[in-house]
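Report on the following structure.
Note that this is a trimmed complex: some chains were dropped, and none of the rest were shifted.
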Amino acid sequence: MRFDEAYSGNVFIRSHANYEESQAVIYGMPMDWTVSFRPGSRFGPARIREVSIGLEEYSPYLDRLLEEVKYFDAGDIPLPFGNVEGSIDAIRSFVSQVLADGKMPIGLGGEHLVTWPVIQAVYEKYKDLVIFHFDAHTDLRDSYEGYPYSHSTPIKKACNLIGGKNVYSFGIRSGMKEEFEWAKENMHLYKYDVLEPVKQVLPTIGNRPIYLTIDIDVLDPSAAPGTGTTEAGGITSRELLDTIHFMAQNGANVIGCDLVEVAPVYDSSEMTQIVASKMVRELILGFVK
Amino acid sequence: MRFDEAYSGNVFIRSHANYEESQAVIYGMPMDWTVSFRPGSRFGPARIREVSIGLEEYSPYLDRLLEEVKYFDAGDIPLPFGNVEGSIDAIRSFVSQVLADGKMPIGLGGEHLVTWPVIQAVYEKYKDLVIFHFDAHTDLRDSYEGYPYSHSTPIKKACNLIGGKNVYSFGIRSGMKEEFEWAKENMHLYKYDVLEPVKQVLPTIGNRPIYLTIDIDVLDPSAAPGTGTTEAGGITSRELLDTIHFMAQNGANVIGCDLVEVAPVYDSSEMTQIVASKMVRELILGFVK
C-alpha cells in the first residue's frame, strides 16, 4: 500500500524522490506564445514524461542504468500565459537556483525561446561556455516582425551574449539569407548534417563546458512530426542517437542541456514524444556524471 | 491599411471583390497567445473560410441568398506573434476604420481576447451599445495569474467600459465563484440556455445597437470539439441557429458581430469549422441590411 507516501504522478521515469540528493534536475518550460506557425509545444514536457513509462531503464548503447544516476523531476515551471517577459524571468530564476545548488539543468520545451533565459543563467556560472545547437533552423533573427522576443531569435541572443565564436550550430537547413550570411562571418554553422561535423568539432573544444540545446525539428519530419515547424531533409533519429553517444563516449563536458519544440497535438501516433523521451534518457545516461 | 491592395489569402465564399462597395467586412483575428489551456485558434479564421466552399449560398431558414448582400473578406489582420498589446492595437485600429467607413464588422477569431479591442472601437461609435455574449465561460476575470490580458477577461473589460447593465451573457456554465457573484450584482447572466432567455431579453432592448459575440464553445463539445476549452452540457447547433434566426426575425439591430475560439487542430473531422462557417452565413444573411 502506498498511503504513507506522497503520490508521484506524472514525472519522468525513475525520477529521484529528493531534490537535495539529486545530481540533475529535469524541468518543463511549457511556453509557446511567440511561435510564428503552429503552437502546442506547451504540452511537450507533460507528454514526454507520460510516455517515459514505456522506456526501459537501461541503455544498450551506453551500457548504463537510470538507477545509477540521481535526477529530480521538478515538474513544469509555472509560467504566465501570453506574458513573454514574465515567463523568461521565471525560467532564468529557476535555472539559476538549480545551478547555484550544483545540479545539472535538463530542460524540456516548449518553444525554443525558452533556451535564452537558460543560457543567461548558465553563462553566469560558466564564463568559458560553448553552445552546441542541433536544429533545422538558424534561430538567428534579431527580432520577428519588430518584436524582440520570438522562437526565431534565441541563438542570435546567445551569440551576442557569449560571442558567436563559442556557438556551434549543426543540422541547419532553413533560415533567412541574412542569417546564413551573418553566421558565415560570426559563428560556426554546419548545414544539413550533425554527426560528422560534431566529430570534427568536439576535439577542438577540449574540456570546456558545453550547453547542448536540441530542437526536435533537427530530425526529419518523418521521425518527429509533432513539432510546430517541420522541415524536410533532416537527420534520422539514429543519427541523433549516434551523435549523443559519440559526445558521451568522447569526453564532451556537457553541463546542461535541453530538448525543445515537441508539440504533441500534431502527432496522433505519439511518436515524437516517444523519441524525445528516449533522447532524454540518453542525455541523462550520457552526461550526468 | 490594406484596403487598397488585393488580399492574397483564401476568402469566405461569395466575398465581394470590392471593399468600398461592401456593406460589411469579414476579417480574421488569428491570435491565441494568452490562452490558458489548448492553443490553436490562430488557424480558426483560415479554416472557417476554407470550408465555406462547401456551403450553399441560400439559407432555407431565412429565405435569403448571399448574393443579396455585399460583404468584403479582408483576410486576416496581421498580428505580431506573442505580442499581446501590439495585437490589440492592430485590431482596434482596423475595426475603427471599418466602422468609420460605414461598414458592419464581422470578425473571426482567434481567442476571445480579440473581442476586447473590437468592443472599444464599436463603443466609440455606438454610445448606447448593448452586448450579447454567447459562451460557456463567464470571461469576467480582471486578470489571469496577475496579467491583465487573457482570454478570460474580455467581458469584464467590456462591463467596465460600457456598464454591466448593458451586457447580457447567455449559455454560461463555467467560471469562478467570484465571477458568478459579481455578475449577479452587476450585469445580466443567463446560465446553460440561450434561446429562451434571448426571447425574454430581446423585446426589452428595443432598437438599441447590439454587438453579438459568439464563443464557439457555447455549443456542446459534441457539436464543436475543435476549440481550446470545451465544456460539457452545452447547447446544440440547432439551438444556436434558432437563436440567430429569432433575433434576425424579431428586429434585433445587430451592428457588428464575431465568432471566436475555433481551434481546428482538435477536430480532425473539420466539423467545428463547418458549423462555424454556416453560422457566419446566417449572421451575414440575418443581420447585414
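In this document, chain identifiers A and B correspond to the written order of the chains, with residue numbering beginning at 1 in each.
Just so we're on the same page, contacts are C-beta pairs under 8 Å (C-beta built on N, C-alpha and C of every residue); 3 or more make two chains touch, one makes a residue touch a chain.
Owing to the predicted nature of the structure, the values given are computational and were not obtained by experimental measurement.
Chemist: All chains share one sequence here; work out the copy total for the full complex from the 2 shown.
Modeler: The entire assembly in this structure file is built from 6 identical chains.
As a working rule, only the chains that are shown with their structure count from here on.
Chemist: When the CA atoms of chain A are placed over those of chain B, what is the turn angle between 0 and 180 degrees, to the nearest 5?
Modeler: 180
Chemist: If you average the CA atoms of chain A and of chain B, how far apart do the two points sit, in angstrom?
Modeler: 39
Chemist: Residue numbers of chain B touching chain A in their complex, please.
Modeler: 32-36, 38-40, 42-43, 78, 80-84, 86, 144-147, 149-150, 265-266, 268
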